[in-house]
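With one protein chain removed, the remaining protein chains of the complex are shown where they sit.
Order of writing sets the chain letters: A and B. Residues in each chain are counted from 1.
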Amino acid sequence: MMQFIHKYGSPRYYYQWSRGWQKWLAIITVALLAIGLYQSFFVAPPDYQQGETVRIMYIHVPAAWMSMFVYMVMAFSGIVALVWRIKVAEIVIGECAVLGASFTAMALITGMLWGKPMWGTYWVWDARLTSELVLLFLYFGVIALHGAFDDPRTGAKAAAILAIVGIINIPIIKYSVEWWNTLHQGPSVTKLDKPSMHISMLIPLLIMAIAFKTFFLSLLFMRSRAELLSREKNASWVKEIVKEMS
Amino acid sequence: MRLFYSILYRDLLLAIRRRRELANPLVFFVIVVSLFPLGVSPDKELLSQMAPGVIWVTALLATLMSMDAMFRSDYDDGSLEQLLLLPGPKVLLIGAKITAHWISIGLPLVILAPIMSLLLYFPTHAIGSLVITLLISTPILSLLGAVGVALTLSLRSGGILSSLLILPFYIPVLIFSTMAINASANQLPVSGYYALLGAFFIISALLIPFAVVAALKVSYN
Partner (left out) sequence: MKEFFAMGGYAFFVWTSYAIVAFLMIANVVMARMKRKKIIREMQHLAEES
């Protein structure tokens, strides 16, 4: 396991093997998005209660899932960075923070635009949206902390600790917000949670969810490779690559 | 264990010498609580409903303001580095500093809050739960705050950044405490909330010092 991590995490090897993955993930993303969008708009039926606004679900829910998933990737990289001091893991932390914040913003914005026709107001302090908002704050914290240090390696280590403390606190925060919400629940129950979903809606949703994942991974590779070149700029293998490109 | 007590004694001694500075967050607490009736309305019904939340949020903010005192002066004059070199488990050292911080700010808040709550027409039978929730939760606030301070110790504008980092983690403490107080105000059972807060405290007390030690290592990089 250790050898595996050290081999695939070594900057030079990572740069090589990630290239192929990035390209293929990008292609898969485009394909899945095309299929998923077609399914979402033309195959899935309009909702019996919500009408056509249910189409928003096919991007809101994947975005929300990603906001959580990316945080977990970030915290996991944090552990790898702190325990084994893998440089690539340190870079991944920084990139995940920005990408995760993007997805959280997507979830919040689409949530608000879904909420207005449903509940009449753009914002509602329901458990889901409130949790996403707190998650956005957590991401901002990691981004701010990471960028506040002059040495990016120190910044990454600090961000790693924050991410790990965060990942332990996120379930507690979600639980407390849900509890808070049910206590203050108005007569209208949130319609974003569906008790059971028909298969014709589930399939487009899953396709879009996977598409978002591959999109994230492909972007992560793209950004981390660029950042890696910058951080390792004094290494001979980097100088070779730069020379070949000119 | 001797390490714990000697550091605790040292920090408390230092706190007593600096009591003027330490009083500032408490004065902040008093003033800000008074701002709410001025800014919102002196209406009894309204204030009475808002009181638990207002007291609690203001207590949170006052605690945040006092966080810097935990490590900064020791960091600035180099004594923290020396303390970290002492033999013995560093987590005990951290635990002692956090305990000293709580005694110097959390405990005074527990005493001040019920007095200030009278200004907000706090439901009188719920004041007991206010004291209990603050008593259990202010150590949690000190613990969580310690992580933020330790991470930003080496940064210039570390104070405000540390506050931004810690505040989201304060949210569950805030929610559970105010829910407990509201339950008590409505004569509903509260012991469940106290148990939750107590569990949160125990978990934090056990795990957080390790995170703080790791964060201090990063700051001393």
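FYI, contacts are C-beta pairs under 8 Å (C-beta built on N, C-alpha and C of every residue); 3 or more make two chains touch, one makes a residue touch a chain.
Given the structure is predicted, the values throughout are model-derived calculations rather than measurements.
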Q | Chains in view touching the one left out | A | A
**Q.** Listed residues A:Arg12, A:Lys116, A:His184 or A:His198, member touching the removed chain
**A.** A:Lys116
Q) For the chain left off this view, which of A:Gly20, A:Gly51, A:Gly147 or A:Pro171 is in contact with it? A) A:Gly51
(Q) Please output the residues of chain A touching the missing chain, sorted low to high. (A) 41, 46, 51-53, 55-56, 59-60, 63, 99, 102, 105-106, 109-110, 113-114, 116-117, 215, 219, 222-223, 225-227, 229-230, 233, 238-239, 242-243, 245-246
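Going forward, only the chains that are shown with their structure count from here on.
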Q | Euclidean distance of C-alpha centroids - chain A vs chain B, Å | A | 32
**Q.** Of chain B, residues touching chain A in the complex
**A.** 147, 151-152, 154-155, 157, 161, 164-165, 167-169, 171-172, 175-176, 179, 200, 207, 211, 214-215, 218-219, 221
Q: Using the touch rule from the top, collect the residues of chain A that touch chain B in their complex.
A: 82, 134, 137-138, 140-141, 144-145, 148-149, 151, 154, 157-158, 161-162, 164-166, 168-169, 172-173, 175-177, 179-180, 183
